[in-house]
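There's a structure below that I have some questions on.
Now for subunit A:
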Amino acid sequence: MAFGDVGAALVAWFLYPGFLFLFACAWAFEWFDRLTIARSQARVGPPWFQPLADLIKLLAKEDLMPTGTKEVLAAGLPMLALASSLTAVLYVPIAGRAALSFEGDLIVVLFLLSLPALCYFLAGRVTGGVYSLLGGNRSLLQYFSYEVPFMIALSGPAILGGSWSIAQIAQHQDATGWGLLVQPLGFLLAIIGLIGKLKRDPLDIPKAKSEMVAGSLTEYSGRKLALWHLAMNVQAVVGVFLLVNAFMGGQSFHQPLLNGVGFALRSLLIVFALSGSSVLYARLRIDQLANLGWRVLAPLGLLQILVILGIGR
Partner candidate 1 sequence: MTARKDSAIDPPHYESGAIKEQIVPALQTAFPDDILDVQTMPVDETVTVVRVEGVRQIIRHLVEELDVLHLSTITGQEIEEGIELLYHFWRGSGLTLRVVLPLDALEVATVTDIIPGAAFYEREIVEMLGVTFAGHQDPLRLFLPDDWDGPPPLRKERS
Partner candidate 2 sequence: MSRSDARQSVAEQEKSGRVREAQVSGEGSALRSFFYLLPGVLRTLRNGPSTVSFPFGPLELPKSFRGRVEIDADKCRGCSLCVRDCPAFALELRRESRDVFQLIYYPDRCAYCGQCELSCNFGAIRLSNDFTEGTSDPSSLTTVLVSRNGKENEEPSSS
């Protein structure tokens, strides 16, 4: 790689679609999410700097672990979760431009977005408390219920766009209009799958505070917990960007500013859908989610695929 490429790669990695930009997005995502939920529950909600204040407070807090936990593993898991989300963002086009892109990067992004779920399960095993073990088992049980519908939902746009590269899928929607309008069912399944993946409110079964206290993260505190929160928020942001590209196309207005604003608005729309759904429902039980996943969501996904195949020809 010539010197210029290394510089561009470093910028891509640390500044633009990488660390700094994502942390800012994660911050905005968490603030907007908590504000919407609060305002729809007749509460005032946090000030704009609250997510950063929480992070800094956690970094200053004492970092205790139960005796006998393998410190390296316990610290490594949140890093792995964060790293997988950070790598995934490189393949997701932001405001029409993706840092890297190759045929099949949708599959890579889907895998990288599932890695935090595995880390969450291992975190439960490593820290070993009763609640952590149960939380860890629950997260695996839940993984199989939402992952299949999520993948089916995302393969819809791929089939319609005729390629497995997210950039191509987004490009293709310039011509045919938003994927959302062509396959609304697929969009709904993708939203539900994303809620399950991010363990957000109706499906926050593994970290249900009234049963598992905090699931796998019960024993975490201090810097490691801060890392976990960051990893989860970044994963959420990447998930939202993925859905924007897969279902809301990439109209390029040929000016970077307008593209950016358009992209931000579309992401806010999806975040609003996530917050709204967490306000409207009670937490499901794990067996109810499994039934929902296999008896309702997966068949609906297949139906959606058949409809697309019909249109495609």
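On the choice of candidates, all candidates are chains of the complex that A comes from, given by their letters.
Methods note: contacts are C-beta pairs under 8 Å (C-beta built on N, C-alpha and C of every residue); 3 or more make two chains touch, one makes a residue touch a chain; residues count from 1.
These numbers come from a predicted model, not from an experiment.
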| item | value |
| --- | --- |
| Complex member in contact with subunit A (any copy), out of 1 or 2 | 2 |
| Interface residues, subunit A side, partner candidate 2 - complex | 38-45, 276, 279-280 |
